[in-house]
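The block that comes next holds chain A.
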Amino acid sequence: QEKFDIGYDIYFSGNSWSVQLAKEFEAEAEKHKDTVEVAYTESELKADKQVSNIEDMITKGVDAIILTPISPTAVIPVLKKAEAKGIKVVLLASSIKSDDYDALVTVDDVDFGKAGAEWLAEKLGGKGKIIALNGISGISASDDRWTGAKEIFDAHPDIEVISVVDAGWDYAKAKVAVSNLLAANPEIDGVWSQGGSMTLGAIDAFEAAQRPLVPMTGEDNNGYLKRWAALEADGFTSVAPSKPTWLGSEALLVAIDLLEGKTVEKNKIYDVPMITADNLGEFKRDDLSDSFWANTRLSDEQVRATFQD
Partner candidate 1 sequence: MASLKPANHSPTLIAVSGLSKSFGRNIVLQDVSFSLGRGEVLALVGENGAGKSTLMNILSGNLSHDAGDIRLKDATYKPSSPADAARNGVAIAHQETAVMPDLTVAENVFFGREPRNALGMIRQRQLHSDFTQLAASLGFDLDGRKLGRHLSAAERQLVEIAGAISAKPDILILDEPTASLSSEAAHSVIRLMEQLKAQGTSIIFISHRMGEIMEAADRVVVLKDGALTLAAARGEFSEDDLIHAMVGRKLENIFPARPARENAPVRFSVRGGTNENLPEIGFAVRRGEVLGIAGLEGQGQKPLADALCGMAPFRSGTIELDGEALKLKSPAAAIAAGIASIPDDRKHDGLALSLPIRLNMSLFAITERAKGGFLPLAYERDFVEGARERFSIRSTDMEQPVGELSGGNQQKVVFARWLAHEPKLLVLYEPTKGVDVQSKSEIYHLVDELSQKGVSVILISSDLMELIGLSDRILALYEGRITGEIARSEFSEEKIMRYAAGLPGKRQAEGMEAAHV
Partner candidate 2 sequence: MALPAILTNAKPAAATWRALGLLAILLIVLFVFSGRVSMVQVMDNARQAAPLGLIALGQALILLMGRLDLSVGATAGLANVVLAASFAGNMDNMATALAITVFFGLLVGLANGILVVVLRIPAFLATLATSLVIAGAILVYTGGSPGGSIPAGFRVITEGWLFGILPWSVVIWTACSLILLVFVHYSLKGRKMLLSGANARAAQRNGIAADRMVIFSFVLASFMATLGGILLSSITGMASIGIADTYTVDSIAAAVIGGALFSGGVFLPAGVAAGSLILFFLQSLLYVLSLPPAARFVLQGSIIVIALALSNFKKDR
């Protein structure tokens, strides 16, 4: 029997989340190696390169294309072409501004932003001065999460966002930024952060400045979960919304269903999984690397192979 040819575009491999997303896909593909044959391309977070990659997949004549759209519009024309050739298209972890696709598998980043913000607003009793740590302006995940968070904060008139900073999902940048903000502001009551490493940086900046820790939001990467657990005894509180990397494996399953002619739900948008003080223990893995992300379908062996310490 003919195997299905599938093109998978790795949108980025510059941070551990994007790497793990691709690994989840690869692991699933390995399980179905008798039915699918995958050709990989790599877009390096460049929308135009992604367009070219998809064009080349069409040229090669694949049966299905799985991609994480870097821009909400860039791939529309080329996906139309794919559709015209009867190629199935699955969007993974990010959507586009048209319905020229067959399935979407994701968690909403706006909801992600809201989830952390709601927790923080509640924790502060709807009142206080906070700072926000964003990823990179111009990248939709970062902007969408902030949009969601801002909506919540705007609804709480007594919460004042005193500074919004881009720290590139980066520990070091976040630490520098927060150090500076601490020097400039005698009162900071909470930190809304959209990335685990940035929250780590913020914690270290607070400690370096010998200021008591305040409620902060984080994300589900293992390094952060470990630190959070260690600080719980000192009264540190946090919450970790998650964009699970297992979406990668889910995308392949959906693609196979489509190719086999099964009907699938077009927009599969999962709820944002939340790690809270209550279930922290279930996700935190002291025996695994700091870099790994807790919401995964990878086996421990696979995680160890991907992120060696």
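Candidate entries met the following condition: all candidates are chains of the complex that A comes from, given by their letters.
To be clear about the criterion, contacts are C-beta pairs under 8 Å (C-beta built on N, C-alpha and C of every residue); 3 or more make two chains touch, one makes a residue touch a chain; residues count from 1.
Since the model is a prediction, treat every value here as computed from it, not as a measurement.
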Which numbered candidate touches chain A here in the complex: 1 or 2? 2
For the complex, give me every residue of chain A touching candidate 2. 13-16, 18-20, 22, 137, 162-166, 170-172, 175-177, 179-181, 183-184, 208, 223, 289-291, 306-309
